[in-house]
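Take a look at the structure set out below.
Complex shown without one protein chain; remaining protein chains in place.
Up next, chain A:
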Amino acid sequence: MFPIALSELVQIFRNRLVLVTSLVMPAAVSAVFIYQHEGFAALGSLGYIAAVVMFTIGAFGLYATTVTTLASRRQNLFLKRLRSTAAGDAAILAGLLLPITVISLVQVAVIMTVLAVVTGEPDNVLLLAAAVLSMVIMMLGLGLATAGVTNSPEHAQVTTLPISLGAVAVVSWVGISGTEELTLLKRLLPGGSATELVLNAWNGGASLADSLILLAPTLSWVIVAVALASRIFRWEPRR
């Protein structure tokens, strides 16, 4: 796994397009949210800013790069090449996705740290960490599933839009309007319960038990995504 991960890291930093769209842009958008935090906090809350930042990186950094990477490596038969070695499928996928996952986690950690320094510490850091991890796992699962219906890196620009934009829209909806109305719907949408978890973790005011229950819908999305991926993910291009 680690030789694959190392080569993938090299490729990320050599490919300027990936570097800019996956790393620089989400970081820049997050920086704007932090810079304008008073306005966004008035619109929603500080927890809302944390949730938006987390999902911007998760959707446009982690998820979109996951889909693009897998589609690209499949299209140029690199996946087939890797499968011609002794490496197992799980190790191949883990190696390919480890660098962008670590980079995304570091990005989220750095940006949230900056947000905390600027605006004040979150109420429950551990709960926030759980929210971040569940979001990362969900985005990886959805990325694997989306890669199954994505033929090329160019195609990924289209296939990633529904979930990328959808997740950010759900974050804003839940983050601004809360979950007092349409609670079940908002929690079941991808990103909805993860957003509520971040709101609880940052703003406080909810019991730990009530917050931990919110992990269930997010992890359900992981199960759905992995089940989909196992059915539709392809290692070689269609002939």
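As a convention for this text, a residue touches a chain if its C-beta (ideal position, glycine included) is under 8 Å from a C-beta of that chain, and two chains touch if they have at least 3 such contacts; residues count from 1.
Simple rule for what comes next: contacts and distances are computed from a predicted model.
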So one subunit is absent here. Using its UniProt record, which name fits best from "Methylamine dehydrogenase (amicyanin)", "ABC-2 type transport system ATP-binding protein", "Acetolactate synthase" or "histidine kinase"? "ABC-2 type transport system ATP-binding protein"
Determine which one of A:Pro3, A:Pro162 or A:Gly204 touches the chain that has been left out. A:Pro3
Contacting the left-out chain: of A:Ala41, A:Leu77 or A:Ala206, that is A:Leu77
Of the residues in chain A, which ones touch the absent chain? 3-4, 7, 10-11, 14-15, 73, 76-78, 80-88, 236
